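Excluded from the complex is one protein chain; the other protein chains are retained at their positions.
In order of appearance the chains are A and B, and numbering begins at 1 in each one.
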Amino acid sequence: MATTEQQSMRGGAACLALIKRDLTLAFRSPGQIVNPMAFFLMVASLFPLGIAPDRDVLSQLAPGIIWIGALLSVLMSLDSLFKSDQDDGSLDQLLMSPHPLPLLVLAKVFSHWLTSGFCLTIMAPLLAIMLHLPADAILPLFVTLLLGTPVLSLAGAIGAALTVRIQRGGVLLTLLSLPLYIPVLIFATGAVNAAAESLPWNGHLLWLSVFLLLGLCLAPLAAAGALRVINE
Amino acid sequence: MMKWTFFHKLGSPKWFYDISGKWLPWLQITSLLSLVVALIWGLAFTPPDYLQGNSYRIIFIHVPASFLAQAIYMMMATAAAVLLIWRIKLADMALKVMAPIGASFCILSLATGAIWGQPTWGTWWVWDARLTSMLILLFLYIGIIALRGAIQTSEVAAKACAILSLVGVVNIPIIKYSVNWWNTLHQGATLKLTEKPSMAPEMLWPLLLSILGFYLFFTLVMFLRLRVEILSREKKTRWVKALVGE
Partner (left out) sequence: MLFHNLSFQLSPGDVLQIEGRNGAGKTTLLRIIAGLSSHARGDIFWNDLPLASAYADFRLASFFLGHKPGVKMDLSPLENMHWRLQLKNIQPVESLLCEALEQVGLYGYEDIPCSHLSAGQLRRVTFACLIASKAKLWILDEPFTAIDIDGVAWLESLIDEHATNGGMVLITSHQPLSDRKGNLRKLKLEDFAGDALEVFDGDY
């Protein structure tokens, strides 16, 4: 009877083990990390080809192009967030764990962000230079991506959980997630644009931080609920 | 301990089928009457707007449709909460039948908004805050309908859609706020004609009547769809077999 009282729960250790597992898996099949980055680069280079290589036009469009590119490549990588676990039966083990599922979901989202959003953030200044973003706006771009891409992973986790049992659910995942991404897109590009016009941009960052906090609190709960419901 | 028997009786499909059957004729009469009166009143007898002339008369369709598109999403979220908390089957059916109706009102609101935009702004589409929010609301509806269609097991689909509509409802205020903020920032050539600071009473009364008519019409359509859904879901039960056998 007294199992829980005697054994202390090591939720943190379980999360660390899960993060270590997912990162190891990502490094063993590097495509998981490199492909979204290559996709990001390609999408961003399509715009000069599709519109005009004009310096003024591009520098005006750059924040939007980079942010939409980042948003789409995060979406691409989200498809496998829970699906790979579902395919080999690991998801049942997550669901059967005595640790709170939202905590485990948060661990999975964190490692997903490290292998997707974080890498894109590091890569973004390079694209900013290619698209002639004013030098003053590069730091704001970096900071908005750093604050905003975790929100993309968090909100996208809900869609990934809801579509985990659906074959070829990638398009559906996009449909479910994109409306949730709109506020992040608006405030993040707003901040970069403001900085490019030498206007204050810290207010936008506060809003992005609010979204991040909201996402951290609510998204794991919703995603965990969705995983339980879908696997019934 | 509170007793929830009343609640579960309310959630019983058979009970709802019986009651809604009695309501149907009344709903048909009142919705038809209020819509016809409101539209004739609005389109023919109200005075033209001093700024927009006769083109403003589309508000008698545009505004009620927009109201309903938003209200139906809130109702869906309520049904979703009821489904997840009390596991009432009727809430699931309501959630399912409301989504396409809400999406239709959303499309109607967008279409009438575009038609209204042509004479007032000189263009079919303007990235106005309200139109953009309505477009995103349509995206949310599309997501729910698509998710419902993609999951085969109906119990699972119901709960998944319930979670998604709750997630959506948390996001609607955030989206509205962001879009408003984005719109004020990018305010260019937009004329703020959609804002109605004060409306003449001779225009307001037919508008209110039209809104009432739209609500009644929505209730009617929802009841009809819900009754069909009940029959198809409960087709193996004794009461449906008896009903069909008659």
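Here, a contact is a pair of C-beta atoms (placed from the backbone, for glycine too) under 8 Å apart; a residue touches a chain by one contact, two chains touch by 3 or more.
Keep in mind the model is a prediction, meaning the values are calculated, not measured.
Enquirer: Omitted chain: which shown chains does it touch?
Expert: A
Enquirer: For the full complex, which residue in A:A17, A:A38 or A:V171 touches the chain that was left out?
Expert: A:A17
Enquirer: Touching the absent chain: which residues on chain A qualify?
Expert: 1, 3-4, 7, 9-10, 13-14, 16-18, 20-21, 24-25, 28-29, 87-90, 92-99, 104, 231-232
To be clear about the criterion, only the chains that are shown with their structure count from here on.
Enquirer: Quick check on the complex: what are the chain B residues that touch chain A?
Expert: 136, 139-140, 142-143, 146-147, 150-151, 155-156, 159-160, 163-164, 166-168, 170-171, 174-175, 177-179, 181-182, 185
Enquirer: Spell out the residues on chain A that touch chain B in their complex, using ranges where they run on.
Expert: 158, 162-163, 165-166, 169, 172, 175-176, 178-180, 182-183, 186-187, 190, 211, 214, 218, 222, 225-226, 229-230, 232
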